[in-house]
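On to chain A.
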Amino acid sequence: MSIPGEWYLILAAALFILGALGLLVRRNVLVMFMCIELMLNAANLTFVTYSRMLGDIGGQVVVFFVLVVAAAEVVVGLGIVVAIFRRRASSSADDLNALKG
Partner candidate 1 sequence: MSAPMLAATVPDSLTFAISAAVILAGALGVITSRNAVHAALSLVMTLFGVAVLFIEQQASFLAAVQIIVYAGAIVVLFLFVIMFLGVDRRENVAEEPLRGQRPLAVLLVAVAMGGVIALGVSAHWATGAHAVAGSTTAGHHSNVYVLGKAVFTTYLFAFEATAALLVIAVVGAVVLAKRPRSGESRGEEPAGPEEPAVDGSSADDEGPGGPPALVGGGASVTGAADHGGAG
Partner candidate 2 sequence: MVVNFPYLTVLVLVPAGGALAVALLGRVRREVHELVGIGVSLVTLAFAIALTVALHAGDPGYQFVSHHVWAASIGVSWYVGVDGISIFLVLLAAVLFPLALAGARARSDARSFVGWMLLLEAACIGSFVSLDLVLFFLFFELTLVPAYFLISGWGFERRAYAAVKFFVYTFLGSAFLLVGIVVIAVVHQNQTGVLTFALPVLEHTHLSSATGILLFLAFTAAFAVKAPLFPLHTWSPDAYAEAPAGGSIILAAVLAKLGTYGIIRFDLNLFPQASRTLAPLLLTMAVVGVLYGALVACAQSDLKRLVAYSSLAQVGFIALGTFALSTEGLVGGVLLMVNHGLVTAAFFLLIGWIYDRRKSWQVAELGGLQTPAPLLAAAFTVVMLASIGLPGLNGFVSEFLVLAGTFLTHRWWAVAATVGVIGAALYLLWAYQQAFHGRPRPAVAATRDLGWTERVVIAPLIVLIVLLGVYPKPVIDRITPAVDRLVAHVEQVTHVHQPEVATSPGARGSRP
């Protein structure tokens, strides 16, 4: 008898929330990206758990796609960071506030 799905789901929720918290409190853009990855992982964990709970393979397939998306996102995101870094040597999100109001 394995651990009930609810525990996984709550764990995933906690992970998701921690990821969101990290995004809100961290200034380093790269760490913010990582926090997004945390959130995606939480979603993945949820998918897999549901896949087990419902006995449905669909959840696992979705995780597969989420992984691809995450990869593509990271590539582009890091590309943007690199492009910006050429102009200013800072990866702090708080330094980017020329556009406002």
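As a selection rule, all candidates are chains of the complex that A comes from, given by their letters.
For this structure, a couple of remarks:
Basically, contacts are C-beta pairs under 8 Å (C-beta built on N, C-alpha and C of every residue); 3 or more make two chains touch, one makes a residue touch a chain; residues count from 1.
Predicted model, so just to flag it, every value in this text is computed and none were measured.
The candidate touching chain A in this complex, chosen from 1 or 2, is 1. For chain A in complex with candidate 1, the residues that touch the partner chain are 1-11, 13-15, 17-22, 24-28, 30-31, 33-35, 37-38, 41, 44-45, 48-58, 60-61, 63-65, 67-72, 74-76, 78-83, 85-87, 89-92, 94.
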